[in-house]
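Heads up, one of the protein chains got dropped from this complex, but the rest are sitting where they should.
For chain A:
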Amino acid sequence: MSSSKQALAHPASSAEAAPGTPPGAARGAHGRGNPAGPDSWRSRLYRWDMKASPYAFVTPFFVLFGAFSLIPLLYTAWYSLHDVQLSSLDHQTWAGLDNYKNLLSSDFFWNALENTFTIGLISTVPQLLAALGLAHLLNYKLRGSTMWRVVMLTPYATSVAAATLVFTLLYSWDGGMVNWFLHFFGVDPVNWRESDWGSQFAVSTIVIWRWTGYNALIYLAAMQAIPADLYESAALDGANRWQQFRHVTIPQLRPTILFTIVVSTIGATQLFGEPLLFGGVSGSKGGSEHQYQTLGLYMYDQGWIIGNLGKASAIAWSMFLVLLLVAAVNLLLTRRLRKSQ
């Protein structure tokens, strides 16, 4: 936070006098820079402006942010302790921890948790590795470097809904592009929507497709900030390109890699649109066997399809707790990594 301390220490350096000096004292003493002249109410107004304006500038943000992000967070916790049904919103009765107990004993909850974890893993790991490789390539001196970057980012412009609709068609059992492509290699048509691993794989590819380019740009930015002499001295020591990548680039990128892991984990935990639309008509169930029902999908299903908003709130908070847990593990692992080096 050091930089916020370099804020204006004495904004109105000479003329406006130190805070606390009576307005009259400033009168006439400092000609230049006191536009208010002899009018004491003006200089009072001026000082009031100095003090109040920072608050005025942050108020719109915090009012809107508080009302629609922070307060709902607490209300969700409150509702998770109540019985709230979509059909009778006015009758909310205290339920204690019933919603949470209900969740812990529900197979669907554990199934959703497991699916979220599996899909999160098989979408995040390949995505970040590919992004790292792609960033490395983009870091070469390229003809039309901006064009390459924009092209890699186009999937990011495609909405979850549009991308998923397209991929669902690509993965369709009969006449789908993917199965047609696989038949050249003698692979029988895969039922991507029904099979267990197939559906999870398909959902993951949508995530990978949309986010690889974005993450590559983040890595690229960090790579370009690595001082060149690190590479020069590595080259002098006889390190080849791969060794330079392994021993200079990767360690220098560590904070950025950690950042992308955290952000991707958060994205994976709330995965929702992709499995919903991949499932078509029965989307909120995450497939006939719930094989790709994620936590986000389970929450939507319980809240707005089944109509149990209290339980949906409990799922939302469970999701948040899972996220905090994952973040803590992440932090612990990186600390240990840093120590061991």
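Criterion: a contact is a pair of C-beta atoms (placed from the backbone, for glycine too) under 8 Å apart; a residue touches a chain by one contact, two chains touch by 3 or more; residues count from 1.
Keep this in mind: contacts and distances are computed from a predicted model.
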{"item": "Among \"Transketolase subunit A\", \"Acetyl-CoA carboxylase biotin carboxyl carrier protein\", \"Sugar ABC transporter permease\" or \"NADH-quinone oxidoreductase subunit F\", UniProt-listed name of the chain not shown", "value": "\"Sugar ABC transporter permease\""}
{"item": "Chain not shown: contacting residue from A:120, A:275 or A:296", "value": "A:296"}
{"item": "Residue touching the undisplayed chain, where the options are A:157, A:187 or A:332", "value": "A:157"}
{"item": "Footprint left on chain A by the chain that the document does not show", "value": "1-4, 6-9, 11-16, 33-36, 46, 49-50, 53-58, 60-62, 64-65, 68-73, 75-76, 79, 84, 89, 134, 137-142, 146, 148-170, 172, 174-177, 179-180, 209, 213-214, 217-218, 220-229, 231-232, 255-256, 258-259, 262-263, 266, 269-270, 272-273, 276-277, 280-281, 283, 296, 299-300, 303-304, 309, 312-313, 315-317, 319-320, 323, 331"}
